[in-house]
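I am attaching a structure below and will ask some questions about it afterwards.
A single protein chain has been omitted; all remaining protein chains appear in their positions.
And now, chain A:
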Amino acid sequence: MKKTLILSTALVSLGFAANADITVMSWGGAYGEAQNEAFVKPFVAATGKATIMVDSDNPATPIKAMVESGNVTVDVASLEYADAIRLCDEGVLEPIDISTLPAGADGTPAADDFLPGAVTECGVSTDIWSNVFAYDTTKFPEGPTTVADFFDLEKFPGKRGLRKGAKAVLELALMGDGVPAAEVYDLLRTPEGVDRAFAKLDTIKSEVVWWEAGSQAPQLLADGEVAMTTAYNGRIFAAAMNEGKPFEIVWDGQIYENEMFVVPKGAPNMADAMEFIAFATSTEGLRASAQQISYGPARKSSMLEEIVFKDGKTVMAPHLPTAPANMGNALETSADFWVDYDAELNERFQAWLAQ
């Protein structure tokens, strides 16, 4: 009896210990690792609060399920911009008060320090990332240079990797068809525009290998399964820098957006979660993140000094989506558009895939 008592007490306290952890859910791979190094480890060192990171192919999915079923085990999640807005509207996320976020290192209040749109009702941006396409320089020494080249199977033969979903694929198709970035979403709101995007995709459909998790894209490229692939720019950067892969990013037609830290409604450690977000999205936190992976910081004060990669020599500025040289033909993801049309276009996308 006594033994059972001790055992069950131990188990219960273990359970409590596990609950006391702040759980941060992110995308895994090179990105999750960068966030772990830049946010989680320094936070643990500074506050002593046990914090762990868990991976998901897309944190928006489990978060919604957790809140709906009333069993929330995650305190902070990293979501795409449109998902952060959609889930906020559906009441799945906790509002975050911008006035609780720390001022910039130079004293600028948070409200002025963050880039426009980087703080929303329920989310705070951690970085600006981009959908780009990349190729293996050993296969194409002369390299594709424009977004149209991605769809040009004659000039650049070989398989293409694309993310399995409508978002960023339809935009890419329209830009590849010669639509200027500024007109992409207006066109996609019309049935003709959607048809046009799918018609463009039809031209390469037989050669496409579809990927679902962010880490698959550089892997497909490294395995030689595809000649070029769309990817999150930081993943390609990480593969090139950390593993010396001969990958080159084509910035023409890049599609960029903010990544948001959010707190699910009913998070077990609400106060700690808010503290973690304030810590991570401080001037220093965002700088630390940009030293790990090539995603642009969302605060002006983080970019006042030159950011150098963790290897100590690579200057990050030209590798960021926000670098002026990379913004020539760039499209900012429209959260409004995807909040409205995500369901419909993904359904259409599935139907198109199955045909």
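One rule holds in what follows: a contact is a pair of C-beta atoms (placed from the backbone, for glycine too) under 8 Å apart; a residue touches a chain by one contact, two chains touch by 3 or more; residues count from 1.
In this section, contacts and distances are computed from a predicted model.
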Task: Per UniProt, the name of the complex member that is left out, chosen from "ABC transporter permease", "NADPH-ferredoxin reductase FprA", "NADH-quinone oxidoreductase subunit K" or "Electron transfer flavoprotein subunit beta" - done: "ABC transporter permease"
- [ ] Write down which of A:Leu115, A:Val209, A:Val308 or A:Ala323 is the residue touching the left-out chain.
- [x] A:Val209
Open item on the list: For the chain not shown, which residue from A:Glu248, A:Glu275 or A:Asp340 touches it across the whole complex?
Closed with: A:Asp340
Task: Which of A:Ala50, A:Ala111, A:Leu304 or A:Ala351 contacts the chain that the document leaves out - done: A:Ala351
Open item on the list: One chain isn't shown here. Among A:Glu37, A:Asp55, A:Glu225 or A:Glu248, which residue touches it?
Closed with: A:Glu225
Task: Footprint left on chain A by the chain that the document does not show - done: 58, 61, 64-65, 68, 86, 88-91, 189, 195, 198, 205, 208-210, 223-225, 336, 339-344, 346-348, 350-355
